[in-house]
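Every protein chain except one is present and positioned as in the full complex.
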Amino acid sequence: MESTLTTLVGLAWGVPLALCLLWAFPSGHRLGERLVPWSALPALLLALLSGGAEGSEPGLALPMLFTGAEFSLDPLGRAFLLFTALLWLAGGWFAAAYHRTDPRSGAFFLFFALTMAGNLGLVLAADLLTFYLFFALMTFAAYGLVAHARDRPARRAGRIYIVMAVLGELALLSGLLSLGVALGGVPTFGVEIEGSWRLLEGGDASGLPILATGLLLAIGLGVKAGIVPLHLWLPLAHPVAPTAASALLSGAMIKAGLLGWVRVLPEETALPVLALGFLGMGVFTAFYGVLMGVAQDDPKTVLAYSSVSQMGYMAIGVALLVGDPALAPLALAAIALYAMHHGLAKGALFLSVGLADRAPLAAGSTEDAWRYRILAGAALPAIALAGLPLTSGGLAKNALKDGLGELGGVHYAVVDPLLLVAAFGTTLLMVRFLVTLERRRRDSLAEAGPEGIDGSGFGGLLLPWAGLVGIGLVGAAWMGIYTPVAEDTALPGLLDGWLAGLAPVLLGGLAGFTVLRRGEWLGSFRSVRIPAGDLLRPIEWAIQRIHRPDQEAVIDGLAAAGGRGIGWIGRLFGPALRLADHDLKSARGGPLAVLVFGLALALVVLLLR
Amino acid sequence: MNPVDLYMLAGIVITLIALYAALTRAHLFWKVLAINLMGTGVFLILLAAPSRRTPEIADPLPQAMVLTGIVVAVAATALALGIALRVIARSGLPFLPDGDEEDQGSGGSAGEASR
Amino acid sequence: MTEFELWSTVVIFGPLLASVVALSARPALLRAGLVLGSLSTLVGSAGLWRAVALYGPGRHPLGGWGQPLGIELWIDGFGVAMLAVTALVGALTSLYANSYFGDLSELSVRDSPAGRGARFFAPLWLLLWTALNGIYLSADLFNLYVTLEILGLSAAAIVTLAVSRQATVAGMRYLLVSLIGSLLYLLGVALLYVQYGTLSLEGLAAIGPSGPIPAIALAAMTVGMAAKTALFPFHAWLPPAHAGAPAPGSAILSALVVKGSFFILVRLWFSVYGGGSPEGLILLGVLGSGAILWGSILALRQVSLKRLIAYSTVAQLGYLFVMFPLLIPEPRLWNADAWTGGLLLAISHALAKAAMFLAAGNMSYAVAEDRLTSISGVAHRLPMSFFAFGVGGLSLAGLPPSAGFVGKWLLLRSAFETAHWTWIAVIAVGGLLTIAYVLKVLRYALDRDEAPEDFRPVPRRMEWAAALLALAAMALGVRALELVELLLVGGPFPW
Partner (left out) sequence: MVSPIWAWDGLPLAVVLSSFVPGVLIMFLREEQTLLRNTLNMTGALAKVAFVGLMLQGVAAGASYEWAFEILPGLELSLAGDALALLFVTLSAVLWLVTTVYAIGYMEASRSRTRFFAFFSLCVTATTGIAMAGDLFTFVIFYEALTWATYPLVVHNGTPEAIRAGRTYLAYTLGAGAILVVGAVGFEVTAGTVAFAAGGVVDPMAVEAEPIRYFLLFLCLLIGMGVKSAIFPIHGWLPTAMVAPAPVSALLHAVAVVKAGAFGIIRLIHSLFGIEVSWEMGLTTLVAVLASFTIVYASVRALAQTDIKRILAFSTVSQLSYIALGVALLDPLAQVGGLVHLVHQGIMKITLFFCAGIIAQTLGVKTVGAMGGVARRMPLTMAAFTVGALGMIGLPPVAGFISKWYLGLGALGAGAPWVILVLLASSLLNAAYFLPILRTAYFDEPSESWSDPWPHHRLEADWRMVFPAVITAALSLAVGVFAASDWSPLGWALLIVERGAL
C-alpha cells in the first residue's frame, strides 16, 4: 500500500509531464491528445486512497533531482489534490469534446498537460524550490491556454497575464531567497520553514527583514490568487481562454496561490501586520469583486470577478493563519473547505458557459429545452457559492466565521457584519451570472441561425459538467472528511447560523431578480458598465504616456559625439601626420648636419657630466 | 704647440670640415670627395697618436691601421663612384633627389590608403 | 686546436670561401656557395654555442698572433647568439634566394639588369655574412671597423642589385650614410687610441675610459653607429633602401645588417664604457621611443607593402634602444632582464622581420606588384605566406606565443624592477601600433572582393623558407630558456 502511494506521488505529476514528450515525435501529438484528458487519474487515485492520517503521509524524495526534490501528501495537500485532480479530469474530458474540431488542439493539450503537471506537482511539493518549480511551470504553461485563441483580445490578455506572472514570480523568488538563506539551504515545508521564520524573527539570519519577506511572498503568490490590486489579469484572461481552461484557471490554478500562502507563511510565528493586511485586502477584495462583477456583460467575466471576490474570503482565512498561531488549525480547515467548495462550484459554473454555447438545438426548432436545463444546473453551484446553508458554501463560510469568532476583538466586530453584506453581494453576482448566461445562450442561438446547433459530441461536454455539479451538490456531505481537522477543533455543524446564512441569499436573490430582471425602472443606470480589467485601463494609458527615449538613437548620438571628439584629437595630430608624409627624407644638408653634430654634442655633454 | 699636437688638431679639423661637407654638399662627387677627405683626417689623427703618447718607441700599429684604412677607402670610393655613375645614368642628374620625388606614388596617396 | 678555434674559423672562413666560390657564373657553383656558406655558419655557430655553454667565454688569436698586432677573436654568449640567429636567418634566406633568382640564372642573361641580380647576389651576400660573423667575434675596435666597412659596402651593393631607379638612389644614399657612419666610428677609434694606445676591447674595458677625449670618441662612434642602425632621427635612408632591394636582400638588410652596428653600440656602451652615463643612456632610450612611435605611425601610412615592413624595422629598432636605460638603472648595477629581454627582442626581430620580408616577397612575386591594394585576396592563394606574415607580425607585436612576447615580458619586467614607468607605456603603446600596421596588411590580404587575376605561382621552397622563419620566431616564444642562458654567458660586461 505504502509503496503504491509513493509511486502515485511520483505518477501524479510525472504522467502528465511524461505525456508531453509525445509531442517531440512527428505524430505523437495525436496519441497525446487522447491520453492527456485521463492523466489526472493517478492524482485523483492518490487523493482518494491516502488515508490522510497524521504521520503516515505518503512521500517521495528524489535527492538527485533539482536541488533535492521532496514530495509528500499531507492532509491539507490531500484536500487540494482532490479537487484539483477532479477539476483537471473534468476539464480534460470537457476539453477533449470541446476541441474536437479545433485545428490547434495539439498545442492546446500540450500546454494543458504542462499546466496540469505544474498544478498537481505544486500540491505535492514538500520543499520550497520544488514548489516554486511546479508553480512556475504551471504559470508559464498556462500562457498557452490563455492565449489559445490567438486573436487580439487573447494576445492582450496573454500579455497582461505574463507580465503580471513574471512580476509575481520575481517577488516570490526574492521572498523565497530570504527564507532559504535564513536556513542556509532549501527548507522543506512544515518544521523547517517555521525554523526559517523564527530565525528571521530573531533577526540573526542574513535574510531580508521579516516583514519584507512576508510581504514579498504575499505579493508574489497574490498575483496568482488574484487579490486586489493584483487581480488585473483575471477578468481579461478568463473570457478569452477556452472554457475548460477558464474553469481550471478559476477552479484550480488560482488556488495554487492560496496553497502557496499556506505553505510558505508561518503558522507558529505571528505576523500581525501582515495578517491585518490580509484581512483588510481580503474584505476589500470580496466587495470589490462584487462591485466590478455586477457591471459586466460577459458571463465568464462575471465569474472571474466572482472568483476575485471569493479569493478575498480565502485571504481572510490566511489572515487568521498568520495572525495568531492558536487559530492556525481552524484557519487551515476553513481554507481547505473553502478551496474545495469554491474550486468545484466555480469549475461547474464555467463549464456551464461552454454548455450554453454548444448545447444542441434541432434545425428550425424554436423550443430550446437545454436553456432551462443549463440554467437550472448552473443555479445549484451558484447557490452554493452564495453560501446557502446545507451547501458546501454554507459550510465553508461557517468555518471561516468560526475562525473570525475565535479571533474576536475589533476585527471580528467590523468584519463579521461586512461578511453578511458581502454574502448578499455574492448572491447578487450569481444572479447577474445567470442572467448573462441566459443571454449568452440566446446570442449563440441567434448566431447559429435557423440551422440550429449540431449536437455531436455534446455528451462529452455534458458529462463532466453534470459530474462536477453533482459532486458539488453533495459537497457538504463529504468535504468534511477531506478537511484537515486538528484533534482539538471541530468543523461547524451544517445548520449552524442558518439564519445568518439564509437571509443574505434570499435577500440577494430577490433583489437581484427584481433589479436585474425586471429593472426597467432603473433606466439608464443599468447601462453603467465597467471594462473588464477595471484598473488596467488607466495603467495602460499611463504607460503609453511615459516618454521612452529611443535607446539606439541615444547610443548613436553618444557614439557620434565620441567620434567627433576623436576627430578633434586627430586634427591636433594633423601637422605631425603631414610631417610624417614627408618623413625626414627631405632633411638633408644643413638640418642633417645640425642633427649629427647636435646629437654628438649632447652625448658628449651627458657623458662628461 | 708641438708638431704632434698640430697633426692632431689638423686631423680633427679636417675630419669635421669634411664631415660637414659630406652632409651638406648635394653633388655626388663632392660627397665622395668629402668622405675621402674625412678618412684622411682620421688617418692623420691615428698617425699622430703614438708619438703623442710614447714618442720614444716606434709603434707599428697605426701604420698598419692607416694602410688598411686606405685600402678600404679605395674600395669604398670605387663602389661609391660606380653607383653614382649609375644614379646619373638613371636620373640624368648628379644629385640625390628629394624624398618626395623619390617615392612617387606612395607619398601622395598615403592619406587615402590609411583610411 | 680548441673548439673555439675550430668553430670560429669555420664560421668566418666558411662564408668567405663560399663567396669566392659563388663568384663563378655557373649556377651550380652559385648554389654550392650558398650551401657551403649556410652549412659552415650553421655548424660553426652550433659548435660555438656548445663551447660557450660548456666553457664560458673564450678567445681565439687568429693564426696564433695575439694582440696588439694580431687579430684576436672574442667569443661570448651575446656574440654567439647573434651568430646563431644570423646563421638561421641566413641559411633560410639563402634557400629562398636560390629559388627567387633561380629561374633567372638558368637563362644566363648576364648582361641584363635582372641577370646581374641573380649573378651577384650570392657572392655579395656571402661576403656580407662573413663580415657579420666577423663583427660578432671581433675583440678589437679596428677589426670591428674593417668588418663594419665590408658589411656596409656589400649591403649597399645588394640594394643596387634591384633594377629600379629608386633602388639605385636608395643604394647610393645608403652607401653614403654607411661610409660616413664608419668614418665617424673610425674617428672614435683613433681618439681612443690616442688616449690609451690600445684597441683591445678587453684592454679598454680594464682601463675604464673616462674624460673628454673618450667621451668625444664615444659620441662620434655612437652617432656613426646610430646612423647605420637607422636610429630615429637618422632613419630616413632605411625604408627606401630596404624596400628597394630584392626580397631576400630586404630580409637580410632588415633582419641582420642593422643588428651589426647595433651589436657594436652595445659592445661600446656596456662592455667598453661600462654603461657610459645614465643620462646618455636615457637619451638613447628617448630616441628609441621616438623611433617606436614615429616608425609605427609612418608604417601605418604606407601604401606599399615592403615600405610598410621597412618602417616597421625603424620602429622595432627603437625597442632595442629602450633596453639601454633599463640595463643600467644606476651605475655599477645591471639588470639581467633588460639585457636578455632587449636582446631577445633583437633576435626575434631578426627572425620575424626576415619572415615578413620573405612572405611579402612571395606576395609581390605572385601579383608582380608591391602595393597593399594589389595583394587583396592573397591570403587564399598563398596561405603559407600569409601565415608566415601573420606569425611574424605576431612576434613583432609581442603577442604570445612568440619570441617577441617573451622579450617584451622581460623588458617590461626590467622596467618595473627599475621603476622606469615611462618606458612601460612606450613598450605597451608600441605593441599596439605594431598590431595596427600588421593588421592593415592582413586586412588587405584577407579581402575577398577582388581576386587577383594574374597570379604567378610561387615556388614551394620560397613559401617554406618564410614559414620556417616565422615558426622559429614562434618556437623561441615557447622555449627561450637555452637562448637566455646563452645570452647571460658573459653578459654585458664580459671582462
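A, B and C label the chains in the order they appear, each numbered from 1.
Simple rule for what comes next: a residue touches a chain if its C-beta (ideal position, glycine included) is under 8 Å from a C-beta of that chain, and two chains touch if they have at least 3 such contacts.
Just so it is clear, the model here is predicted, and its values are computed rather than measured.
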Could you run through the displayed chains and say which ones the absent chain touches? A, C
In the whole complex, not just what's shown, which of C:Leu6, C:Ala25, C:Ile213 or C:Leu446 touches the removed chain? C:Leu446
Looking at the full complex, which residue from A:Met64, A:Val410, A:Ala446 or A:Ile569 touches the chain that isn't shown here? A:Met64
So one chain is hidden, and I want to know which residue out of C:Ile375, C:Leu394 or C:Val458 touches that hidden chain in the complete assembly. C:Leu394
Interface with the unshown chain - residue positions in subunit C: 340, 380, 383, 387, 394, 397-401, 405-406, 408-410, 412-413, 416-417, 424, 428-429, 431-432, 435, 439, 443, 446-449, 477-481, 484-485
What residue numbers in subunit A mark contact with the hidden partner chain? 23-24, 63-69, 107, 129, 132-133, 136-137, 140, 144, 147, 150, 155, 158, 162, 166-167, 169-170, 173-174, 177-178, 180-181, 184, 206-208, 550-552, 555
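Here is the rule we go by: only the chains that are shown with their structure count from here on.
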Which word fits how the chains touch one another: line, ring, star, complete or other? complete
Between chain pairs A-C and B-C, which one is joined by a greater number of C-beta pairs in contact? B-C
Between subunit A and subunit B, what is the separation of their C-alpha centroids in Å? 97
Taking each chain's centre as its mean C-alpha position, how far apart are subunit B and subunit C in Å? 24
Residue numbers in subunit C touching two or more further chains are 236, 240, 301
By residue number and range, which residues of subunit A touch two or more other chains? 581, 583-585, 596
Listed in rising order, subunit A residues that touch subunit B in their complex are 581-586, 588-590, 592-593, 596
Subunit C-touching residues of subunit B, taken from the complex the two chains share: 8, 11, 15, 19, 22-23, 28, 31, 35, 38-39, 41-42, 45-46, 48-50, 52-54, 59-62, 64-65, 68-69, 72, 75-76, 79-80, 83-84, 86-87, 90-91, 96-97, 99, 102-103, 105-106, 109-114
Could you please specify the touching residues of subunit C with respect to subunit A in the complex? 212, 214-216, 218-220, 222-223, 226-227, 233-236, 239-240, 276-277, 279-280, 283, 294, 297-298, 301
